[in-house]
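For this depiction, one protein chain was excluded, whereas all remaining protein chains were kept in their positions.
We call the chains A, B and C, going by the order they appear; numbering starts again at 1 in every chain.
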Amino acid sequence: MTIDGEYTFRAPRETVWELLQDPDVLVKALPGAKKLERIGEDRFDGIMRVGVGPVTAAEWSVNVQLKDLVPPESYAMQMEGKSPLGFTRGTGTVTLVAEDEATTRMHYHGDVQLGGKIAGVGQRLLDQVAKLLARQGLEALNREVEARLAR
Amino acid sequence: MKPAPFEYHRPGTTDEAVTLLAEHGWEAKLLAGGQSLIPAMNFRLAQPGVLIDLNNVEELAYIRDGDVGLHIGAMTRQRSAERSELVAARAPLVHEALPFVAHPQIRSRGTIGGSIAHADPASELPAVTLALEARFRLRSPRGARSVSADEFFTGLFGTALESDELLAEIEIPPPADGAGWGFAEISRRHGDYGLAGLAAAVQLDGDGKCSKARLALLSVGDGPVLATSAAETLLGAEPSEEAIRAAANAAAHRDIDPPSDIHASAAYRRRLVEVLTRRVLPRAFDRARGVDLKPITHEA
Amino acid sequence: MNRSYVGQSVPRNEDRRLLTGQALFVDDVQLEGMLHVAFLRSDHAHALIRGVDVSAALARPGVAAVYTAEDLGDYWRPGPLLVPPPPVEGLTFNEATQVPLAKEKVFHVGEPIALVVAESRYVAEDALADILVDFEPLGAVVDPEAALAPDAPILHTQFGTNLAAHVVQGHGDYEQAKAEADLVISRRFLYDRGAACALENRAVAARWDPKAEELTVWDTTQAPIPIRNGLARMLGLLESQVHVVAPFVGGGFGPKIMMFYPEEVLIPWVAMKLGQPVKWTEDRQENFYATTQERGQVHDAEIAVTQDGRILGVRDFFLHDTGAYDSYGLTVPINSQCTLLGPYSVPSYHSEFKAVFTNKITVTPVRGAGRQHGVFVMERLLDLAARALGMDPAEIRRRNYLGNEAFPYNHQIIFQDFSPLFYDSGDYLPALETALETIGYDSFREEQRRMREAGRHIGVGVVSYIEGTGIGPYEGARVTIDPSGRVRVATGLGTQGQGHYTAFAQVVAEVLDVDVEQVHVTTGDTREFGWGTGTFASRGAVVAGSACHAAAQAVREKILAMAGRVLEAVEEQIELSDGHVRVRGAPERSLSLGELARMANPLRGAVKPGTEPGLEATAYFGPDRGSTASGVHAMIVEVDPETAMVEIKRYVVVHDCGRLINPMIVEGQVQGGVAQGIGNAFYEKLIFDDSGQLLNASFMDYLLPTALDVPRVEMAHRETPAPMNPLGLKGVGEAGCIPTGAAFAQAVEDALPEYGLEILEIPLSPNRLFSLLEDAHDH
Partner (left out) sequence: MTSPVELSVRVNGASHQRSVEPRLLLSDFLRHELNLTGTHVGCEHGVCGACTILMDGEAVRSCLIFAVQADGHELTTVEGLAAGDDALHPLQTAFREAHGLQCGFCTPGFLMTLIPFLRDNPTPSDREIREGISGNLCRCTGYQNIVQAVRLAAERMAPEATP
């Protein structure tokens, strides 16, 4: 499954970049994230409980590793998640383009693989769920951006 | 395939139910007919910590006619509504769409309110109530409020319901003079989720021009999708074949961004929406003109 | 008066129990102290297992035990190779059979890694979530063609390749045929995977009785006796210490004969280990991940014909996806290879296949067992040739049928029973003509034109097929006259709805002249009858039916001999009718069979040397070769080119399975087969993604046809008796689903001539048909 899109933040690129490195911010942007800890250089461990409609299922443990960081322009990430419903693995790239001094456009691209039971029964809604989670995450991130700027 | 454990409550009244809801918040799930929730629980896709069973709340099961239309209690079984002469007379689009909801064994347990509150993008009743401009009465310990279908559906399984609110009643405005309707969906097998479907409510003015058109599509977005630009092409026009063709085109190519899944590509869904619109609208307008037609069968 | 039962539509003996909820299925077995099992299955299609931590699961209240491969000790070993490769010259076969629990590596999603034993299935499932498996994912092999690429990840590294087998068979000189041909048609055909989806999932229950030193196993198997024998061997018990019961089984269709499933190996072991009865019942989700599936094949096939449509030769290269293991040997691809030839004269044939390991659930026979793939390729080639020659599809078939003078006909290639592919008898042309007449072929074009004017698109498809049935090695039966006068019949194979309790009763009732309801049949209980192979390859009625017949004949002889002695008459004077023996011309000298049976087992006196007590006989039947059933299917469809939806309007089957024991049952088998064939053609496809994940593992997304999707099948029988067995029987179990895909493809193309469609793949969903129509439109 591929997730592609872009999102515009009303904030300077450096601000957005900083937020994207901050586990306390990311925990709010990751849908259903209950905790996220930095466990090493650009590595994070966390617990997510994703809720979409009736699917408020078991917890997922996730591990995110950021790679190829080019501050404040781009980075790649590798993500792994596990739960009794199955697993997810993905790679993504995030690119930040400064539209102007106060506007940043984020391009994101992810290739996500799902495995196990969730892959076997979730297909009808997967496309929509991915879109929903991406939107929820970005909107949450945007709220953080705005909060940071308002400070 | 056995559900995970949960804490179980069976309130006898709406008040008790919303009190429990307020107490448990998002940890709690309301159990209405359970025909979507329990399969998800059996797969362990859904593992609610608390289940509040509404099946003993008898005050939520009724069908009543009123001044502003039909009042359907949320816990009314789909099968009861399907058999109701009142529903057939006062909300014929609901009557026409109900046989498309799964199978009789599901409908004898499934409820009107449960299906709407679940807001599955492939469900028939959300699209039908959206087409009909239904209003929903929501109850919480904080009181009651009423929201329109347009406000109620907010995305994938998303509704305007707060964590302490339940859907208590569906209000369906009575058919106006010159109103017409039609429902059809195309599915792989009878009773399956439609690959695409259309609930249409239209109205003709005294000159035979279209004065209202609400086309609600299912299975082509993250919830029921109102085909607004298709409706615009019809408004003020005589519903000629060309007008309908233009509306069908607009519905398929301007109003939706359909998903691709293992059953249907986005392109195929667009085609089905185009065909459904072309096939359903003439019937809806015929009805608006007073021509009595048999319901469209599932073969569309 | 000798009544005839064979050939009559007798209502079934087993129905009362099934209709009142009194029939025993394995999941109904409930024993004091019974524990329940759930399996932890791999989420990955291909991965190394670096560790399994079951400590949390073990600590959960209600959990009795948790086992991984490590805990099995010496009991952990690869399963047997069920069917060795046939004696084909130059054949390559790499054997890799499944293991009870994955140890170092998993090869498909759903492969079991651990099992939890708990007080209820609910708790067992709770505990699955407690188990942590540390996987190291490997690249998955999904597409059989990609599996053979040099850089493909290798499943079974000991072979250094994903090639499971390579087999070349044929006769004549295809290259020469091609050189002489007026027309050569060459295409690639796909026939993808499906699931058998018996409504009853698999289940195994086991109890070890330490006092009797006896293991009882209830198993939804199609082959209880081989299961008993294998379990005894694995557990170090005598075969007599293991009692396997396959009670009522809710549909088999092939996968229930796969052995040994990991669960079949493990549940009895756990019951012995814990000293408590244990049951595992597969749920529907597991069924999609853990029960063997139908085959996917890719054929690159070519036909060489003359200007007047005569086949000069066929060449076929195909890849057969065998899944993660090849425990069932080459039965399926060999069936495809052999059945392709159909009822036709094919002077030269070159067929070469490679079976390929992929990271998917293992493939074993499912109703049709690969025959439909061969039929699809051959029938499609004929259709394309006919189209190119401007010839009617029915006509090209007429011109190529083997004539009646051809039988017995030897195709000079090896069939799944290891004998040469040999057609015992057949009469093909009249079946085609009957089908054409029944469906109104001659007037169809007129109707098609009329419908077209009304904006509707209808099309017809007519195809032929043969089915090799009733193969050996053998089955047996014991027939006993009970002192009550009722007749007991016991046979070793299991029953999954084919009406064995009635069909075998009819065979025996006819020989012994008793009422069919007076014949009590037991199948699938190793205590009742301990010799046999199983229910597969449309062989139950043919092979076990013939054994029942032989045993009943032997009992009849005993009855007559004993009656002669007791009634003091010469044997020739004894009449056996209506459950009695009588002396001809002296009706007062008569005894019931029950009285005779009691006398045959005396408490005093002596059983004379050379005789045996009781009125009982056991007999076996082992045919040298199978018998060849055949038929023609014709279908009319209506296609809505706007929505790509297809409706089957009419379906005609002309079927020849030799002599019919019970026409009602035969028709039921055919009708049910057609329904499965329709599913195969239009609804049912297992969809795997590039990483080997199954994407439609539920009845929500894997679509079985419903009552609205299956038309009434109009049926005509032809009876060309089989010369190889006393009753002239041929098998019928699989016939209905074999040619359906081919007929469907021809009919859909015929409905939409302006698109010039070539349907080269099955299953064909509306979504896929839509894209084919779009492509045709664009060109």
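Simple rule for what comes next: a contact is a pair of C-beta atoms (placed from the backbone, for glycine too) under 8 Å apart; a residue touches a chain by one contact, two chains touch by 3 or more.
Everything numeric in this text was worked out from a predicted model, so none of it was measured.
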Visible chains in contact with the missing one: B, C
Residue among C:D27, C:D219 or C:D750 that touches the chain left out of view: C:D27
Of C:N359, C:Q372, C:Q448 or C:Q676, the residue in touch with the unshown chain: C:Q676
Contacting the left-out chain in the complete assembly, out of C:F253, C:Y344 or C:Y401: C:F253
Which of C:L576, C:V710 or C:A751 contacts the chain that the document leaves out: C:V710
Missing-chain contacts mapped onto chain B: 1-8, 10, 34-35, 38-39, 41-43, 51, 53, 55, 79, 102-106, 108-109, 189-191
For chain C, residues in touch with the removed chain: 9, 11-12, 14-16, 18-25, 27-28, 30, 122, 197-201, 248-253, 283-284, 496-499, 664-665, 667-669, 671-676, 698-700, 704, 706-708, 710, 712-713, 736
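The definition used in the following text is that only the chains that are shown with their structure count from here on.
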Chain pair showing more contacts of the two, A-C and A-B: A-B
Centroid distance [mean C-alpha coordinates] between chain C and chain B, Å: 44
Chain A and chain C: spacing of chain centres that average the CA atoms, whole Å: 49
Chain centre separation in whole Å, for chain B relative to chain A (CA means): 33
Chain A, residues touching no fewer than two other chains: 58, 84, 117, 121, 123-124
Multi-partner residues of chain C (each touching 2 or more other chains): 285, 695-696, 698, 700-701
Complex interface listing, chain C residues touching chain B: 121-122, 125-126, 283-285, 642-645, 647, 683, 687, 695-696, 698, 700-701, 703, 705-706, 708-709, 765-767, 770-771, 774
Chain B-touching residues of chain A, taken from the complex the two chains share: 51-58, 84-85, 117-118, 121-129, 131-132
Residues of chain A that touch chain C when the two form their complex: 58, 84, 86-87, 89, 113-117, 119-121, 123-124
